[in-house]
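Input: a single structure, listed below in structure tokens.
Note that one protein chain is taken out, while the other chains of the complex remain in position.
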Amino acid sequence: MDLSYSAEDIAFRDEVRAYLAENLPEHMSKAVREGGELTKEIMEEWHAILNRKGWLATIWPKEFGGPGWSPVQKHIFEEECCRAYAPRIVPFGLSMLGPVLQKFGSKEQQDYYLPRILNGDDWWCQGYSEPGAGSDLASLKTRAVRDGDEWVINGQKTWTTLGQHADWIFCLCRTDPEAKQQEGISFILVDMKTPGIEVRPIKLIEGGHEVNEVFFTDVRVPYGNLVGKENKGWTIAKYLLTHERTGIAGVGFSMQALEEVKALARKTLRNGRPLIEDPLFASRIAKAEIDLEAMKITNLRMLFKAQQQGAPGPETSILKIKGTVIHQELKDLARRALGPAAAPFPGYITDGNLMFGPAETAHNAARYFNNRKTSIFGGSNEIQRNILTKTMLEL
Amino acid sequence: MDLSYSAEDIAFRDEVRAYLAENLPEHMSKAVREGGELTKEIMEEWHAILNRKGWLATIWPKEFGGPGWSPVQKHIFEEECCRAYAPRIVPFGLSMLGPVLQKFGSKEQQDYYLPRILNGDDWWCQGYSEPGAGSDLASLKTRAVRDGDEWVINGQKTWTTLGQHADWIFCLCRTDPEAKQQEGISFILVDMKTPGIEVRPIKLIEGGHEVNEVFFTDVRVPYGNLVGKENKGWTIAKYLLTHERTGIAGVGFSMQALEEVKALARKTLRNGRPLIEDPLFASRIAKAEIDLEAMKITNLRMLFKAQQQGAPGPETSILKIKGTVIHQELKDLARRALGPAAAPFPGYITDGNLMFGPAETAHNAARYFNNRKTSIFGGSNEIQRNILTKTMLEL
Amino acid sequence: MDFNLTEDRQMLADTLNRFLADQYPVEHRNKVAYDAPYHDPKLWDALVELGTLYALAPEEAGGMGGTGFDISVVFEALGRQITPEPILGALMASRLLTAAGADQDALLSGASKYAVAFTELDAAYDLDQIATTATAKGDAYTLSGRKSTVYGGQVADIFLVAAKLNGKLALFKVAAADANVTGYALMDGAGAAELLLDDTPAALLLADATAAMQDAIDAGIVALCAEAVGAMDVTHAITVDYLKQRKQFGIAIGKFQVLQHRAVDMLTEIEQSRSIVIKAAAELGGDDASRYASMAKNLIGRSARLIAEEAVQMHGGIAMTWEYPVSHYAKRLVMLDAQLGDTDYHLARVMDGYKAA
Partner (left out) sequence: MDFNLTEDRQMLADTLNRFLADQYPVEHRNKVAYDAPYHDPKLWDALVELGTLYALAPEEAGGMGGTGFDISVVFEALGRQITPEPILGALMASRLLTAAGADQDALLSGASKYAVAFTELDAAYDLDQIATTATAKGDAYTLSGRKSTVYGGQVADIFLVAAKLNGKLALFKVAAADANVTGYALMDGAGAAELLLDDTPAALLLADATAAMQDAIDAGIVALCAEAVGAMDVTHAITVDYLKQRKQFGIAIGKFQVLQHRAVDMLTEIEQSRSIVIKAAAELGGDDASRYASMAKNLIGRSARLIAEEAVQMHGGIAMTWEYPVSHYAKRLVMLDAQLGDTDYHLARVMDGYKAA
């Protein structure tokens, strides 16, 4: 039993930390700290910086351009990126489609798409969810019908994150309507410029534009855009759901959030003294911090086990459940700490003289509401409990 | 909208209060305060005192010897009894069998049993639960077979509260094994002195003897001990389950518990100051007190509604769920307040010089554990939620 | 003991509920709540017309109500449609004007909109921390300081401002035209303003205003808590309805026991919330008003967050969208915690009572 990093890992951490200090532009970390929506430019610029260093596709095998890191190194890298307030890497091309193509794609698909993902030539988005098929993916209805050398796609996808920026979308489509629910689904790549595609924004609870609906009307794409075997898309979907789950605890983001809450509670006066000296508020912080300290170890334990076994087990659902609960609690505390100063709708107070505090706090209420999503998407916490019931408890 | 009692009700409350101050013997209220198990003698003596005053069978109609009180008066009486630390009235004869005989019993049964209940001639206990049929009463297995003018009973009852003192038991028995689950059950009265009955104590978690198993081996009782119609016992059981539910919030007991916790937290020193000045502990008390204040009104609202409609509705399950949660929380606080001084097994410290504090506190840990039962018995809180799901949410 | 509403109040409740349900569908509400002036002036007039403001003041002040139950009836109805009209300010101002013995015809007739300016950046909830100062200039006064998140301030004609005068908290009347007012929308809809005072002329209403301010806050808390109960009722009803309609894995999600029990727990907390509001309303104006107001605000702070978060979670993605009403109810339920003292602030006030005893 040894919780400390090896000397090599510490050297690696120092290297990453130094690199970030040198290469992460300040306007980017500032934008991340302030908590508003990031622009497409910031995200693309940061991708390009990491790609030049060879640190973009951290989970790809070396042969495809990954850095060849161990799970612990990947974890350290993620932690350091959070610590430095680096922009999040948009996951759809790098963390989702990339591994899928590497495992299920043809040589031609790999050769064409993977370098373009690294270069930032293609911005990918995900076409999984549909109205009426959220956590219950198997009931999806979007049809793809073969017509000679083409697929003809009709249907609707929803919750398409950052689809407004996307060049390509990877979709699950029903290709055999006679087959049972999870059979007869195929995984197909679609160029967003194809005629018949319409993207409509979904305004979220806090007013932001992050997700979209995507409508397909007689959209024709080459048959060769199929990934893997026809009607075997469910295998790919399942692979993606269990692949690379250790990041789902969001420990780095919670550590950010904890630091923010503490800083805020030191600056805010309540009843004439710093809020952090208020026993009720301090006890809320302390409970969250303790849960987070435990979660750090839980996360490392599962990382270690995944490293030993080659793949994460079903117990990683614990990371999703508890990780989101902790993060949401911290976001709640940030909003609470501001009190009435959290009430203004973001964007209304732009006059420096009228601001309520540091710019980082302007989005606190918005972030609290937006983050309610984390216990819903990627398999809601209820679905995660169902998974644990079956796999860990065998009930 | 008017929360205050009428002038008549206030006069009634004053009368009850004065009567209790005068007539409740101090050794009884002391025993109740100390929280140990009450002796049979105390319970019987208190019954007799109330019976002499005509205040024993508070929920019985006047014709059978009840005082003819309104629901509000009954509520006031219960509240005042708690306030004075009067012993609880053992409910099996007075609150359960009494109303059953009044509604379903024959004239002969009423004339014979009801006066004996009032006089304390018969101590009754309840034969409902069986091993394997707790919340799921309809699956009970105890058989009663008619043999001429007699029933022959075989089977086992459990959780028979205070059965060790009982002269009689009222039982649900299966009388038609061919009928569907809830059909074919009958309600039969059994003299505990009948040959073939064996009572075995069940030792509870905290070491106390409060409940029993009762075994029936070829127990023969007269056919006339049947109450109501043969095979229609389920109607009686249901009647009892929905009858007189407003007391289930246990508001009076929670008010007792709250006062005890506050008194204890004033006396106990923690970190050199009274525990009630510790913000974390005080906040636990305050939350429970607020929930209890709300529960008092919720209880009165449902009482008022029952009074207007003639019978309590299914929403009274809310009283059971929240009432037990609040009471259990207060019992937890009493144990917490004592800290290590709650650890000794009750009865081991009898030497006055070695006691840890006032005698009232000696049973705090035992009471906390014993009271875990309240969310289990009388239809567990899970069953109550199922009831509310069906009746109030119609899901 | 009687838990029925009086006939008059029942009629007022029915009238308001019908009117708002009819004239104020949620799409319209969302439009006006986020577009300047962050409420609907026509609706304001109509609500005034229906007697809403008169219900908030006692007869001796020119109104027709003013008890805790009058207030809770009005605000529960407003809460059911998460109405962003600046009526809370009118209520609190009316209490203050009544305490000062000042005329309030213009307020009750809806001719002038009032806002109450207690809060400052470093005095979110606690009156003791108010730092705005008043200076006497002959018979007149001027005020200096910043009042923050003044609810309804974006459309107020008159502000009632708390400021320090000779070491005491005093209450002043400031015309919006004399002050530097910046209005803005709120996260949960409706508007507020920052009020910058810099030797701003003001009229003294009460030289020692603490008791009157506390009464206004207690009344405001009853109003907010009743509003929350109305909003929770609707949120719960929409959620239960959704559980019946929405299918997953081929069956209505309302058949999943986990969601059933959680919906029951929401119901339980709503009933408890309704009860504590009744209690606080009954005590308003009495010796224990502040204590029960604190209890109510704490319990509502806990239950409203629970109902908001559970409603969103049990809906899933749909309730994360602007288009679906529950998102707006959730925002209102969560954000009202930061008005007039939050969950922790009021819990601490209840705890303070233990020391005294």
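A, B and C are the chain letters, set down in written order, and residue numbers restart from 1 in every chain.
What we mean here is this: a contact is a pair of C-beta atoms (placed from the backbone, for glycine too) under 8 Å apart; a residue touches a chain by one contact, two chains touch by 3 or more.
Since the model is a prediction, treat every value here as computed from it, not as a measurement.
**Q** Who does the absent chain touch among those shown?
**A** A, B, C
**Q** Which is it among A:Val16, A:Val190, A:Leu264 or A:Leu388 that touches the chain not included here?
**A** Residue touching the absent chain, from the options given: A:Leu388.
**Q** Please identify, in ascending order, the residues of chain B that touch the omitted chain?
**A** 129, 132, 134-136, 139, 158-159, 202-207, 269-272, 278, 280-281, 284, 332, 335-336, 338-346, 348-349, 351, 354, 356-357, 365-366, 368-369, 372-373, 375-377, 380-382, 385
**Q** Suppose we count only contacts with the excluded chain; which residues of chain C make the list?
**A** For chain C, the residues touching the absent chain are 256-258, 260-261.
**Q** List the chain A residues touching the unshown chain?
**A** Listed in rising order, the touching residues are 1-6, 9, 72, 262, 265, 276-277, 279, 282-283, 285-287, 289-291, 293-298, 300-301, 304-305, 315, 318, 321-322, 382, 385-386, 388-389, 392-395.
Here, only the chains that are shown with their structure count from here on.
**Q** From the Cα centroids, identify the chain that ends up most central relative to all protein Cα atoms.
**A** Central by C-alpha mean position: chain C.
**Q** Based on the averaged CA atom positions, which chain is farthest from chain A?
**A** B
**Q** List the centre-to-centre spacing of chain B and chain C in whole Å, with centres computed as mean CA coordinates.
**A** A distance of 42 Å separates the two centres.
**Q** Could you work out how far the Cα centre of chain A sits from that of chain B, in whole Å?
**A** 54
**Q** Can you list the chain A residues in contact with two or more other chains?
**A** Chain A, residues with two or more chain partners: 280.
**Q** Which residue numbers or ranges of chain C touch two or more of the other chains?
**A** 347-348
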